[in-house]
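Missing here is one protein chain; the remaining ones are kept as they sit in the complex.
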Amino acid sequence: MIVRPKTNWFRMLFAWEGSVQNTILAPLAIILGLSLLALWGHHRSDHFFLRLSPVPFSLIGVALAIFASFRNSACYERYWEGRKLWGQLLGASRCLARFAITVPGLPAAHPEVRRVVDLLAAFAHALRHQLRGTDPADTLARLLGTAEAAEVMRRAYRPHHVVALLQAHIEAWRRQGRLSDVLFAACLAQLDILTATAGGCERIRTTPVPYAYEVLLHRTTYFYCALLPFGLVESTGWATPIVAVFISYAFLALHTIAGELEDPFGQDANDLPLDALTVHIERSLAEATGAASLPPVPVPDEHYRLG
Amino acid sequence: MIVRPKTNWFRMLFAWEGSVQNTILAPLAIILGLSLLALWGHHRSDHFFLRLSPVPFSLIGVALAIFASFRNSACYERYWEGRKLWGQLLGASRCLARFAITVPGLPAAHPEVRRVVDLLAAFAHALRHQLRGTDPADTLARLLGTAEAAEVMRRAYRPHHVVALLQAHIEAWRRQGRLSDVLFAACLAQLDILTATAGGCERIRTTPVPYAYEVLLHRTTYFYCALLPFGLVESTGWATPIVAVFISYAFLALHTIAGELEDPFGQDANDLPLDALTVHIERSLAEATGAASLPPVPVPDEHYRLG
Amino acid sequence: MIVRPKTNWFRMLFAWEGSVQNTILAPLAIILGLSLLALWGHHRSDHFFLRLSPVPFSLIGVALAIFASFRNSACYERYWEGRKLWGQLLGASRCLARFAITVPGLPAAHPEVRRVVDLLAAFAHALRHQLRGTDPADTLARLLGTAEAAEVMRRAYRPHHVVALLQAHIEAWRRQGRLSDVLFAACLAQLDILTATAGGCERIRTTPVPYAYEVLLHRTTYFYCALLPFGLVESTGWATPIVAVFISYAFLALHTIAGELEDPFGQDANDLPLDALTVHIERSLAEATGAASLPPVPVPDEHYRLG
Amino acid sequence: MIVRPKTNWFRMLFAWEGSVQNTILAPLAIILGLSLLALWGHHRSDHFFLRLSPVPFSLIGVALAIFASFRNSACYERYWEGRKLWGQLLGASRCLARFAITVPGLPAAHPEVRRVVDLLAAFAHALRHQLRGTDPADTLARLLGTAEAAEVMRRAYRPHHVVALLQAHIEAWRRQGRLSDVLFAACLAQLDILTATAGGCERIRTTPVPYAYEVLLHRTTYFYCALLPFGLVESTGWATPIVAVFISYAFLALHTIAGELEDPFGQDANDLPLDALTVHIERSLAEATGAASLPPVPVPDEHYRLG
Partner (left out) sequence: MIVRPKTNWFRMLFAWEGSVQNTILAPLAIILGLSLLALWGHHRSDHFFLRLSPVPFSLIGVALAIFASFRNSACYERYWEGRKLWGQLLGASRCLARFAITVPGLPAAHPEVRRVVDLLAAFAHALRHQLRGTDPADTLARLLGTAEAAEVMRRAYRPHHVVALLQAHIEAWRRQGRLSDVLFAACLAQLDILTATAGGCERIRTTPVPYAYEVLLHRTTYFYCALLPFGLVESTGWATPIVAVFISYAFLALHTIAGELEDPFGQDANDLPLDALTVHIERSLAEATGAASLPPVPVPDEHYRLG
């Protein structure tokens, strides 16, 4: 939700890349230690028993490439699908709001129109809190009043209850003759998009990449990195620690980023900024109903991140 | 259907990765034996006749990479498409339930509304049992009564018969004037999604990855791993058993996981938790109709797996 | 259309992989001969003029990997899209049958309903025969009677004529007031899916992968395999014939399987079982109309293949 | 639009692969010359200054593989999307023709129905000529008469003017009460598909793969091939010319084919046969209206190519 300013190539070498560094610091330190051990052994004796040829490394490289590239794409697709779903949610909310403002023949500021917009915002908030496992009670109370918010809070599937409230509200317009069946059916299609969006997010959230993949790739990557110094020491000599840590850094960081993107709705540094996306939806809906003032634009932190 | 708690990098090295280990234990033992044989031969004589150069291994590595990466993606896509289809089923069920509750003008607890919800649950159960080749008689009897369940059981294409019952039920509302043709057509579109979902699952279930691929990749992988010790022994020396078993482990485990995901509706450790997904659908439908109590949330086993 | 029983890893090494072996037997024999020639030359003289270094093989390996993996995916996608189109056809047929049974208010056994189902089956058969270049006259006569079948046979685009007959039949219901325009339009959408399905199958059938790709990959693969023994003989010694034939087997088999999948509607061992799919559609439609007996389930041959 | 007969593996080695050979003949001759130069230098002196080690070739191979495989897929997807769009066009034309024949209640031979079919054919021709930059005047005059064809010719966006004429024609049926609004809306959806199809083709035609990719890959490929003989000569000896030309052939041909597919609507040997596709559409429409004779099936040239 924010456009990061372009950096030149030199400054980007030292950019802050989120929480990845913290995760891989300990393993990298261990690999540094192993490199020094390999170097010490190599200098002490020509027959240092831990020296390995580089041959197995290029053979295992094939397997590692298949695994890592596959998991990487799969995780990024989950991230991007998550973002698309939230875009769809924004789109359907805008369309429903526009519909409620023009079609039933009520003024944009009418409480019945306002209620559609509040329920749409409540839907986005309920979904965000469900995906993050946080508590939507306060936000729902602000948008729906304490009584109705309590009613929603009693449910296991809160976003879906909000859609049900929306449908009941629009159905009332149909009963009052404000909407023909054809236009009601057009609305229904938008409500079904809300349901599909929430379902898609739940799917991504509750069905991770099969765990056997995760474990297998994790083991292969770490074992590969741990053996690396012993395979490099003969050909690389004193530069072994630098080179081994650099190669391990690349593999482990890639592995860690993919792990962060796998559940794009979490609160890691590289996850989707659900807080900002929800504010964005509220702002867009508020503007559509001609609100006097919009909620403030979310302000990123010093690393251009939003919550 | 369950969110696995995050583990740190060290503990994940020793995580349990499902039933994969059992499948590949015997081949790995054989490869260990071959490694010891290669080592013994290498130490006995410089001209050990079974020693191979590493050259062919990197050449065959290309073919193996193409095959394995292709099959891996194809199998994972089948798994993920299967999951999407069940998400679609959940979505269509929720939309139809919401429709039945609001539109025909009957109270949510009315038997005719209740019947829509029961038929939707019966559809999910019938599909699950068909995909797993298990017996749906008891579940259908609980949801539809013994007489109608027996009627469904007599069919070869049970989920489709349940959709036909649903359509007849909604068509009755149209004849009674409860639904206009426009709204009936909107319902029909949802029923057609149920049909498409079941058809998609059947397609995945009955059209495996072409068998020639499976056999060819199987042979190439196992032959590659069996020859590996003889190709490594000259360059890797005493570490041959460790390295050969590690590389084989990576290839064989990858191969086995893909094989499990190929039919995502089975009961392997990494397959889709159809039991839990069906309970999820039932819970969501029960909550929508305002049921006093929901079916209990499925409890995963100690490996965070659901049935 | 059939679920192959799972085999254990050992027996699968010797499984039958369709007609692939026949196609590549001659080239493999030639490569075996070339290996023996290379071995003979290598043993006769240290300066055997046909000996090659392994360097070019790893360089060309890159090009080969790009080509083969690309063509492989493209061909498999054609296969899988073909399967999806037939799934779509099954789905649309089921939806139209269900529609004809419930909506116009006629009993399921009424000849006018029966005719919809017969035309749907005739459509699937006409498409199958068109894709395989076989003669649909008998099947059409069974389903539509000799007079109408002859009429269909006179056409160049037979499946599309069947759709036109279906549309005329349903249009008659509209004229008789059995269907409102809204419900007729819903039917029309399903008929348009039939048209799109047949068009998609024709597209796959008549637009192969660009021929230049086929020829180029064919040449590269065969030339690579023919030179392989001369590149391996120095490093691999007496094992050259085994290793060269094994590597060639992997490349040529992969190449041949992709060639079979390219036109998934043919009658190769790995093609789609269109006969069985059509029986499946007929069975499903017959059950929907409450037929007393269904056509028999297709029985696979000893290799679990269906026609 | 034509099914090429299957060739056996041996004859396919010598098949004609379109115009690719002409394009790469000159570069291959230059590479042959460079190989001979390298061979001459290598034999003259052990310290031939132009000899390179094979190391850089395998390093640059990685970059080349990424580029070429990416561009290759992107170009093929453009080709296949182009083919899908023309399939969509055929489908929408068939559906609209079927609609015009059955629904407004006019006989299939009525001039008003005939006009729909003529406009649909004119649309396909106008699009084909626009994509190829050729002159549609004659074809349009044949289908629409000189006056209306001249009117279409005056437009910058001719296919879209034809759709506008179609819509005006069908709208007239609505005004005359031949079509209800619901059925008119169903027609409109098909017209919108025609618009989308033409737009998709324009998109592919006017937005090539970013030029920087083309140039960069072009340079990398040609530079790689030009240096190849000097990298191979030490290890490959007298076989250098054969091997260098063979590897270059594979890379340059792949590069050239992708370049041809990038604009699939041109008239290269591997482009889509738009002429034949348009005849196909005309034939299918003529048969649908019961025309006494169909336009003749396009006849391929001796290389199984259609225009």
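All chains are identified by letter, namely A, B, C and D, in their written order; residue positions are counted from 1 within each chain.
Criterion: a residue touches a chain if its C-beta (ideal position, glycine included) is under 8 Å from a C-beta of that chain, and two chains touch if they have at least 3 such contacts.
What you are looking at is a predicted structure, and each value in this text was computed from that prediction instead of being measured.
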item	value
Omitted chain's touching partners, listed by label	A, D
Option from A:94, A:115, A:155 or A:178 whose C-beta touches the chain left out	A:94
Omitted-chain contact residue, chosen from D:8, D:207 or D:293	D:207
Candidates D:15, D:36 or D:52 - the one touching the absent chain	D:52
Missing-chain contacts mapped onto subunit D	23-24, 26-27, 49, 52-53, 55-56, 58-60, 62-67, 69-70, 74, 155-157, 160-161, 163-164, 167-168, 171, 181-182, 184-185, 188-189, 191-192, 195-196, 199-200, 202-203, 205-208, 210-216, 218-220, 222-223, 263
Residues of subunit A in contact with the chain not shown	1-4, 9, 12-13, 15-18, 20, 54, 57-58, 61, 64-65, 68-69, 72-73, 76, 79, 83-84, 87-88, 90-91, 94-95, 98-99, 101-103, 180, 182-183, 185-186, 190, 228, 231-232, 235-236, 238-239, 243, 246-247, 250-251, 253-254, 257, 260-261, 269-270, 272, 283-284, 287-288, 294, 304
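What we mean here is this: only the chains that are shown with their structure count from here on.
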item	value
Gap in Å, rounded to a whole number, between the CA centres of subunit D and subunit A	38
Numbers and ranges of subunit C residues touching at least 2 other chains	58, 64-65, 69, 182, 185
Touch-based graph of the chains, sorted into line, ring, star, complete or other	line
Those chain pairs that satisfy the touch definition	A-B, B-C, C-D
